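Omission of a single protein chain aside, the complex is shown with its protein chains in their original locations.
Up next is chain A:
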Amino acid sequence: MTTATFDIPVGSQKPSSTAGIAVALLLPIALVNAIGFILPVFNLARMSFNEALPGGGIAEAFTGANWTELLQDSFYIELILNSIMVSLGITLATLLVSYPIALYLHRASGAWRTFLTVLVISPLLTSAVVRTYGWIALLAEQGPVANVIASMGFQPPRMMFNTTGVVIGLTEILMPYMILSLMAGFGRLDPKVEEAARTLGATPFRTFWRVILPLTLPGIALGCLLCFVLAISSFITPKLMGGGRVFLLATEIYDQAIVTLNWPLAATLSMLVLIIFGAALAVYSRVLRMIEG
């Protein structure tokens, strides 16, 4: 071997130029995000420490009064816990009804699969407002669902303007998101692996429990994160289907900002939702590490 000179900076130009292109391509979205998201969030954070004056006035201040009110007033503590519980319930309900559909879609093939996938996504083409009014019509006191239950000889329960209505409505609205997330996370599920479990003596139930479910956990985690975040921040459906009787974080933020004109408190509630998002994301990445580990 002859000695060769290794100090020729081959390719040292290239990475820097591709990095330049990358920065140039990222700049527009970074700018939009900075102006449209990060700046307002800082604004909100700042406002949550301002002082609310009666009649909608805001006094520049640096007080923790809004935060202590949130964390001490039993109404707000209940509101926060209620929001989290209802959102978790909606997430669980959405998961339960979406999982079989996603599994079936994962196994389907060809034109049939395409057709069904379009069918699953198609509700997204309709506004949530329209779908919510649809549910109000269906679940109303003299509506078709109540009539069917009554015709079977049962006393129809209240399904509208309470938490039940909100859960039913949001579950249906969030289903497409859940199904798509589940399907995205089903990549590791190979039909051959299920067959292997069957030939090794596993009943269909145990195959599901020991093989299918563990392999679909990444999809479940992703779908649950997405649906929880969407549920806790959803406003229109709880507002319309709750009939002013269901108190959730998003509706309360609206009421504080628009009705009571207490912007600092609305800002504080908004920041709290953001903190809950962060916590959900932390739980998600932890769960994901556990699954993949």
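Simple rule for what comes next: a contact is a pair of C-beta atoms (placed from the backbone, for glycine too) under 8 Å apart; a residue touches a chain by one contact, two chains touch by 3 or more; residues count from 1.
We adopt the following convention: contacts and distances are computed from a predicted model.
K.L.:
Just go with whichever of "Putative spermidine/putrescine transport system ATP-binding protein", "ATP synthase subunit a", "Hydrogenase 4 membrane component (E)" or "Fe-S cluster assembly protein SufD" UniProt uses as the name of the absent chain.
P.N.:
The record names the chain that does not appear here as "Putative spermidine/putrescine transport system ATP-binding protein".
K.L.:
Out of A:Ala202, A:Leu274 or A:Leu288, which touches the unshown chain?
P.N.:
Selected residue, touching the omitted chain: A:Ala202.
K.L.:
Tell me where the left-out chain touches chain A, residue by residue.
P.N.:
Interface with the chain not displayed, on the chain A side: 188, 190, 192-193, 195-204, 206-207, 210-211, 214-215, 291.
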